[in-house]
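Note that one protein chain is taken out, while the other chains of the complex remain in position.
Going by the order they are written in, the chains are A and B; count residues from 1 in each one.
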Amino acid sequence: MALFSTGSSGFRRAQGDLHLEAVTKEFAAFTAVDDLSLTVPRGSFFALLGPSGCGKTTTLRMVAGLEQPTRGRVLIGDTDLTGSRPYERPVNTVFQSYALFPHLTIRDNVAFGPKRRGDADAARSAEDALELVQMSAMAGRKPAQLSGGQQQRVALARALVNRPEVLLLDEPLGALDLKLRRQMQVELKRIQTEVGLTFIHVTHDQEEAMTMADTVAVMNAGRIEQMGHPEELYDLPRTSFVANFVGQSNLGTGRITGADGHDLVVEVAGTTVRIPRDRSAVTSGPIMFGVRPEKVRISTEQPAGAGNDVKATVMDVSFTGVATQFLVTVPSGAVWGVYEQNLDVERNTIRPGDAVWLGWDSGHAFGVEADEASAEEARVAS
Amino acid sequence: MTALAHTAGAGTHAGGPAPGQGRRRGGIAAYLLLLPGALWLVLFFLLPLIQLFAVSLQSGFPGYPGYYYRDVNAGNYLTAITQFAGHFGRSLLYAGLATFFAFVLAYPLAYAMAFKAGRWRNVMMIAVIAPFFTSFILRTIAWRQILADEGPVARVLNTLHLLPGGRITETWVAVVAGLTYNFLPFMVLPIYASLERADPKVIEAGGDLYANGFTTFRTVTLPVSLPGVIAGTLLTFIPAAGDYVNAELLGSDRSTKMVGNVIESQFFRVLGGFPVAAALSFTLMALILAMVFVYVRRFGTEELL
Partner (left out) sequence: MTGLSTATARPAPTPATGASRPPAGRGPSVPRRVRTWLTTHVAMITALTVLLYLFVPVAYTFAFSFNDYRKSNIVWNGAAGPTLKHWRDPCGAPGVCDALVVSLQVGAIATVVATVLGTMLAFALVRHRFPGRGVSNVLVFIPMATPEIVLGASLLTIFVQGFSRFGLRLGFWTIVIAHIMFCISFVVVTVKARLQSLDPRLEEAAQDLYAGPGGTFWRVTFPLVLPGIVSAALLAFSLSFDDFIITNFVSGDETTFPKFVYVSYLRGIPAQANVIGFSMFVIAVLLVVAGQLVGNARKR
C-alpha cells in the first residue's frame, strides 16, 4: 500500500545528455512551453534565461518531474523519463527560496535524499556534502537559525549529496543580496567544475547566466529565442528580443537597399550604415539594425571614414568613474546609449544639448528581423 | 537617472504559473478522506435538524400530553413568535450588547498580545484559554457570588449610591456581564490570529502616515484585523444568543429570560412542549443564520474562520 511505503521504488538509472524533444506544456488557457527541443551535454553548466512567465521554470519542473509535459518527451541519455515521478528520476532541484524542511536539522535535511534511497552511509554522505559547501559547523541547527546565504548552501548540499545526473537550480540566488550573489556565483561555478555534474540554472538575471554558464538559452513566450555561449549571445544577437534582454542595444528600424562586398547596405533614419552579411539575420527588406553602446564612439566632430555615423543630440551625461554614459537622441527620435571608458587625459566636455556625432566599426553592427513588438517586450521584461 | 544604472535581477519571482499548489484532482482518495467525517455530520447534524423541523410542525394528541403525530402545524411557529417575541428580542439584544462589550475588551488584549507582548505572547495566550478548564458553570456561579447583593461589587456601588435598583443579580446587567465574560476568549483568539498574521510594519507605516492614533487604528489596524473581528463577533454572538445558563444563574425568574430558557423549559418542563420548543429553536436558528448572512455579505470575507 503506497501510503505506508516510505522508500522509493521505480528509481530510473539514466546517464548521458539531457534531451527535451518537442516538449509542450499547456495550462488551461495558456501555453507555458511551446514545442521546445533542447540538448544539454553531460557535465555542462547550462542556463535558461528569460523574463518571468517565459516558461523557464515550467521547463525546469518538467525535467524534475514536478510537471508532466502535455506533449513531447524528456530523456536522459537513452532513457525516456516522460511520465515518471520526481522520486524516480536521477534529477535533483535547488528550489527557489530553498524549501528546506523546517522540522529537520541541517544534517537530516541533507541526509534526506540518501536515506530515502536506502544509502547505508547516508550520514557520512551528508557530512561530505556539507563539507563541500562549507556548512559542516551548522549541521546540528535548524533551517530557521540560518541566514539566507547559509540556507542557500544547505539547499545546494541537499541536492548535490545525491550525485544526480542533472542538477536543477531554480533562481537559486534570487533571495540573496548583491554581494553574496556574486560570491555564490563564483562558488557555484567552482562546485560545478569540482563535481562535474550537469547543472541547469534558471534565472531572469542575464548577468548571472553569463558569468556562470557554458551555454545560455534565452527563452521568451515558451520558446527558445537563441542559444549559445554567452560571448556569442552578446556579440551577435539573432533576435531583437535577445538584443534587448542580453545586455543593451541601440536599435533602429530600416531597410536593406543593397550589398557592398561582404556588407549589407542599410538605410536607417536617413543615414546609410553597413552590416556584415554574416552578422545579419535577414538579407533583404525591412531590418532592425543594432550596435552595442560600448561599441559606439562619441565626438563633437564628424568622424572621417565610411558612412557609419549618425548625428545626435545629447540628452544626459552621467559620470560613473570608470566610464561615462551618454544618452543621445538620434534623428529617428530613438534614444541611444553610449558607454565611453574614461581613458583620455582631457576631461569630457560634452554637455546635454550638444550636437554630436556617433561612430562605430561596421564589424560590430548586427541586424535582426524588424520586430518592434518583441523588442518592446524585452525592454519591459528587463 | 540613467537607464544604464539599473541592474537586472534585483527581485525574485516565480517564472510561469505558480508552482504546484499541492492540489490534486478528485479521485477516490478525496472521498475516502471526506466520507467518515461528512457522514458523521450528516447523521448527527443534518438529519437531527431535519427531524427538528419535522417536530416543529407536529401536533400533540389531544388528551395524551407528550404524544405527537406528524402534521404540518404552522401554528407552533405562530405560538413561538407571538408568545415569546420578548424572549427573542432579549436574546438578540443581550447577545448584541455582550458582543460589543467583548469586542471592546478583547481588542486591546489581542492587540497587546500580537504587537507588545514579545516573549510573553505564549504566556498570555495560555492565560486566555486556561479559564476554560475551570468549568464554565463554576465560573458563572462565581460571578453570581461576586455580583451578589452582599458581594463586593454591589456593596461598593451601593455605598457610593451608584446602583439605582440596589442590586446587580437578577437584572439584565448581570446577564450581559456573564455573557460578555463567558464568550470573551472566542473574541480574543480570532482577532489575535488575524493581527498576528499582519505585518507590524504595515501598522507602523500607518502610524507614520497618520499622526492621530485613532485614525491609524480606523484606517489601518482595524481593516487588517477585520477577518478576525468578523469571526470573533460571530463566535461570540451566536452562542450568546442561544445561551440560557447565564440568564438562569445570573438573571431573574421573569424579566431577563432568553429564548434559550424557553426552549429548555419547553423541552424538559412542559409536557407536550416539544413542537413549540422545536419551532422556537428553528426560528432562532433562522434568525441567526439570516443575520450572519447579512453581516458577512456586508463586510464581505470569504475566508471566514
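We adopt the following convention: a contact is a pair of C-beta atoms (placed from the backbone, for glycine too) under 8 Å apart; a residue touches a chain by one contact, two chains touch by 3 or more.
The structure displayed is predicted, hence computed values, not measured ones.
K.L.:
Need the list of shown chains touched by the one chain that isn't shown.
P.N.:
A, B
K.L.:
Write down which of A:117, A:190, A:229 or A:262 is the residue touching the left-out chain.
P.N.:
A:117
K.L.:
Among A:137, A:186, A:335 or A:355, single out the residue that touches the unshown chain.
P.N.:
Once the missing chain is taken into account, the touching residue is A:335.
K.L.:
Determine which one of B:93, B:146 or B:198 touches the chain that has been left out.
P.N.:
Residue touching the chain left out of view: B:146.
K.L.:
Check the options A:261, A:285 or A:321 and report the residue that touches the missing chain.
P.N.:
A:321
K.L.:
Applying the definition given at the start, please give the residues of chain B touching the unseen chain.
P.N.:
Counting only chain B, the missing chain is touched by 2-8, 19-27, 29-31, 33-34, 36-38, 40-42, 44-49, 51-52, 55, 105-106, 108-109, 111-113, 115-117, 122, 124, 126-146, 148, 150, 181, 184-185, 213, 234-235, 238-239, 241-245, 249, 259-260, 263-264, 267, 274, 277-278, 281-282, 284-285, 288-289, 292, 304-305.
K.L.:
On chain A, where is the contact patch with the chain that was removed from view?
P.N.:
Chain A touches the missing chain through residues 1-9, 11, 64-66, 85-87, 91-93, 95-97, 99-103, 112-113, 116-117, 142, 144, 158-159, 162, 206-207, 210, 234, 244-250, 293, 318, 320-321, 325, 327, 334-337, 339, 378-379, 382.
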